[in-house]
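Below is one structure, written out as structure tokens, with a few remarks after it.
Only a single protein chain was left out; the remaining protein chains are all shown in position.
Order as written gives the chain letters A and B; numbering starts at 1 within each chain.
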Amino acid sequence: MSITLDLIVFIVLALFIVASSILAVTTKRILRAATYLLFVLIGTAGIYFQLNYSFLGAVQLLVYAGGITVLYVFSILLTSSEGDQAEKLKKGKFFAGLIATLAALGICLFVMLKHKFLSPVFEHGELPVKEIGMALMSTEKYGYVLPFEVISILLLACIIGGIMIARKR
Amino acid sequence: MVQMEYYLIVSTIMMFVGIYGFLTRRNLLAMLISVELILNSVDINFVVFNRFLFPGQLEGFFFSLFAIGISAAETAVAIAIIINIYRNMRNIQVKNLNKLKW
Partner (left out) sequence: MEYTVLILLLPFLSFILIGLLGTKLKPVAAGAFGTVVTGAVALLSYWTAFSFFGAGRNADGVYQTQIPWNAEWLPFGDSLHIDLGILLDPISVMMLVVISTVSFMVHIYSFGYMKGETGFQRYYSFLSLFTMSMLGLVVATNIFQMYIFWELVGVSSYLLIGFYYTKKEAVAASKKAFIVTRFADLGFLIGILIYGFYTGSFSFTPDSEVIGTAKVFLPLALGLMFIGGAGKSAMFPLHIWLPDAMEGPTPVSALIHAATMVVAGVYLVARMFPLFIGYAPEVLHVTAYVGAFTALYAAVVACVQSDIKRVLAFSTISQIGFMIVSLGVCTSADPHAGGLGYMASMFHLFTHAMFKALLFLGAGCIIHAVHSNEMSAMGGLRKYMPVTHVTFLVACLAIAGIWPLSGFFSKDEILAACFDFSPIMGWVMTFIAGLTAFYMFRLYYNIFWGRENKELHAEHKPHEAPLTMTVPLIFLALVTLAAGWIPFGEFVSSNGQAYHIHIDWSVAAVSLCVAAAGIALATWMYLREDRKVADSLATRFSGLHKAAYHRFYIDEIYQFITHRIIFACISTPIAWFDRHVVDGFMNLLAWISNKASWLIRGMQSGYVQRYGIWFLGGALGLTIVLLLI
């Protein structure tokens, strides 16, 4: 297998994502964890770009990186006092979590690599936004207007629910 | 081109890192961040499957798209709850949240 530009980009992205995600769950300061999460999300968006799903990558950047992370930062600043650090884990808990996770990871990777997928084909080519828009609003077969509307209602419910839960009594 | 399994390996690692974080972090917000990692890894999987296995279709793509929307909603509600907990307990350490036992 020759080393192509694609592969190099992928390896860089993969290392970036894995390193950032590990840091996100191990760092002591919660604000840093949020920052590493931002990196992971940006890396994921990079993967989407690489897969020629530019629209999805843009959404990922907009909603996740731009919206959700900001939400996290705000709530962290609201709830944590300065210099707040995660207390040190007890050894037992640390190992319990680590071993369980590693075992599960091993099994999952084993299953995934052993599994015979359909023969993968990769077709280059951008997915036009027009097609996405048509499919999203289509009421025919392979049209997504119903989930689209359901999501809208869910978001509305979340707005109301969020306000109801967080408001001062 | 990059083989499909590589992407899957990355997403699997991301998923279990998230699970590890969920199990070990003591701060509710940090746990929520771990949940985001898990969700994100699933999104990657959907997209990859769509791109490599069913290139003519759009199901995985749209699933990811909707998942992003839903995770936004979920985060908003979860943060509202966490803020409410903070308001009541002046604290968001999960070890203090054991009122739901027995």
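In this section, contacts are C-beta pairs under 8 Å (C-beta built on N, C-alpha and C of every residue); 3 or more make two chains touch, one makes a residue touch a chain.
Bear in mind that the values here come from a model prediction, so they are computed numbers and not experimental data.
The missing chain lies against chain A, touching residues 96-97, 100-101, 103-104, 107-108, 111. Residue positions on chain B in contact with the hidden chain: 19, 22-24, 31, 94-95, 97-102, in rising order.
The definition used in the following text is that only the chains that are shown with their structure count from here on.
Note on chain placement: the centre of chain A and the centre of chain B lie 7 Å apart, centres being C-alpha means. The residues of chain A lying in touch with chain B in their complex are 4, 6-7, 10, 14, 17-18, 21-22, 24-26, 30, 33-34, 37, 40-41, 44, 47-48, 50-53, 56, 59-60, 63-64, 67-68, 71-72, 75-76, 78-80, 86-87, 89, 93-94, 96-98, 100-102, 104-105, 108-109, 112-113, 117-118, 120-123, 127, 131-132, 135-136, 142, 144, 147, 151, 154-155, 158-159, 161-163, 165-166, 168.
The residues of chain B lying in touch with chain A in their complex are 1-10, 12-21, 23-27, 29-30, 32-34, 36-37, 40, 43-44, 47-48, 51-53, 55, 57-58, 61-62, 64-66, 68-77, 79-84, 86-87, 92.
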